[in-house]
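Only a single protein chain was left out; the remaining protein chains are all shown in position.
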């Protein structure tokens, strides 16, 4: 298989930096990890524009968690989110008298895409009270505005154009943007919040007209908050085949054979010893010898012409997105205002 | 791989008879097909209790279609659905003066599971008017009641127990049950309506306590109407690997090589000539030699311990389920009442 | 005006006992009042079947409050609600091992009528876990089931018939019923929770077929929880005319004239000194001399033939009903289970 690989043209979205970390060398990158109760935080700083991740210079914090429909878990996630969101504001040297604009990207009528709108509706907005001079400058409230620009297929307008206008009108000092993301790994769906200061590409744009929302394009600091709520079917299949190989490797080492022995209930997904190329061929033939990118390209070729290049979401998406929207809104309120009792 | 296969224990739901047809010999079964404009209908009659499908004796009509968010398609689907639903009523010898109870299974708060409740809310109910003697017996309206029993995890009650009670109270002569199904093929998700007179297993039951809703258990004819809105991740992966083999087979025959040549935009999913066992081994190794059931079992073993045995639904589920609920409700209204103008 | 008054025939619903208290002598009745922070509780015990209120023997607790969209207020209301709901369970000698069935009357698709369904969806249900023997008998959880029977116009079924069936199937030891009520006073709308052990008439029944839900009809204790969310236009007008007279009376006494002097911003609604009959005639003519019942009858006569006998709800109903549903659900969870942390 010698043809060139250009995964980008297959439009498999990879919005999460941690997805890339796993499979790449790290040049110009520092990674710190922190465990806060049941929540795992990966704090990646990309220090140079040209780096192994192909990602923009900046900070990417990933908060990983389990089921947020459990109240205790949800509170732990909210606390970790507040801790790191406050750090982003500090790093951007944003003071309490500076004005925030909170943007919820996505489409409120499509559950997996409704995270942004759901969160923004719960953010405490005070801008009009400041405009009417009804807020004491020494109060516990920051000047906060919010907006849900909608999706281009429904409005005809680019989100970035609308947000530029809102900046002209309201003169905010910084922007928080919330969006649902696509994941390139099964394990992240609805189980990760990523915070970054490098900007965001609105997910619902059409074709190559999507314009970035970032400090470079908008002129003020942009802190983005994203949760992967969907996954490409291609990634689902490709991930599973990778897990298959790890499963074989584990079984070979522990049971003295590379047979497909049925031993359920052992998590082999983190087994690090890889099979040899020969073993891979025995087990998965030519397919076993493909790189992850080649495999995804192949699956793309097979699924696309028959119309099954689906983007999917777990069945429980309604409950999880609703809960995550509340966690993010509460976290933003606690970060932007003082003494916020939720 | 010699260990016994018992797919049922892996809980991969296969609610659609047409999914089974593709891979089984047909003993005691007749199949008729009809194309009505853009809609394809497969009419399966299972004539003996012991048959190649492992399905109950009775009639299974499958209506396949494309995107129902297109108005013209939607009307064609509704017309085909009405035609066949009327046939089911005639076969059960149900006359116009007989009373209907329309049941919407599922959970209104979970989009992929909300088809039944969404449809039932649009069914025209007349029972209380008949009870109050406000309907002229020679009118165009049948005596129709409806109910949404909810899901056991939310109510604590079995749907079948509640429906038995409704039958005792209201004395309907027959039941229509609407439910969201799981598909065992990518191609069916949100693109099929199945009508059957053999009963239904409520999809949201827990463990093996689910009780069948059928003429045998309820004492009156039960016509079930189902749409697959979710798919097991295992099926998604397994289907894709099958498509992979067809893709190779097609390319070998048409391009003189079994290389993984990149030729997008050709639909090879219906290419019927199979690869030889040797070719399968070359391409996919030992995995290529597994039967579909063995492959699903293997994927189950790999994904389950790591918690990724997901049931997924396409990202567009909100729009499609809403539209399908309306089509089914309109179709039921046109079938149960006379001169129903929607 | 000598014709007989029979207000009931005009279908002006008066679901709240405190509305009646204001205008009636109290025979066979004791009233206790308690102020818990911002919440006022009126605890009425009707001791004899024949009494001045025309209400059934039993206890009626009314919790009055202000805006529950304020978090502090909401918590005070929830605490008072839990305190009194626990008293009702104790009085009925309901122990922790006894099984609860929580019923949400009303229609989820009509905001002012959706209080019951909204609350019930947030009640923690455990019945199926007990049925599967997955709950330790010494746990902190009570055996709780729930149900939303829907409205007769949509299902064709009487709520009382469905609830009787649920009792036969699940054998609960007592029932909590939640419903939206009609108020007969402007001041109560969305600002009162009434708890009673005397049963409830489902509000959405049609004509005189509504059947009571009570210990007498169902055989087990029934504790009803109601919030007035709608008001009859007749009551709104009649209340306002009563307030008009109080307004005049206050102004006469304090400003030495019975002119219609414009003095806004004084709350005169609790001014107790009444005008003389002569003064009432001067101000409001013959209308001023009507009793409250006669006035409502007159307004009924005027509005009904022109189709304006409306039942109305405040514009903010969406936010308030949603908040009240959560308060009631949290309160029920804290009362039925132990150590419930919400």
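Per-chain residue numbering starts at 1, and chain names A, B and C are given in the order in which the chains are listed.
Heads up, the rule we're going with is that a contact is a pair of C-beta atoms (placed from the backbone, for glycine too) under 8 Å apart; a residue touches a chain by one contact, two chains touch by 3 or more.
None of the values given here were measured: they were computed from a predicted structure.
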{"item": "Residue touching the undisplayed chain, where the options are C:36, C:124 or C:312", "value": "C:312"}
{"item": "Among A:36, A:75, A:125 or A:220, residue touching the chain not depicted", "value": "A:125"}
{"item": "Absent-chain contact - pick from A:146, A:183, A:198 or A:313", "value": "A:146"}
{"item": "Those residues of chain A which, in the complete complex, touch the missing chain", "value": "108-109, 121, 125-128, 131-132, 144-148, 150, 152-157, 161-162, 165-166, 168-170, 206-207, 209"}
{"item": "Residues belonging to chain C that touch the chain removed from view", "value": "1, 3, 109-113, 186-187, 189, 230-231, 233, 236-237, 239-241, 243-244, 247, 259-260, 262-269, 280-288, 290, 297-306, 308, 310-319"}
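The rule we apply is simple: only the chains that are shown with their structure count from here on.
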{"item": "Superposing rotation of chain A relative to chain B, computed on C-alpha atoms, to nearest 5°", "value": "180"}
{"item": "Chain pair whose interface holds the most contacting C-beta pairs", "value": "A-B"}
{"item": "Separation of chain B from chain C, taking each centre as the mean of its C-alpha atoms, in whole Å", "value": "45"}
{"item": "Between chain A and chain B, centroid-to-centroid distance (C-alpha), Å", "value": "34"}
{"item": "Chain centre separation in whole Å, for chain C relative to chain A (CA means)", "value": "47"}
{"item": "Set of chain C residues in contact with two or more other chains", "value": "none"}
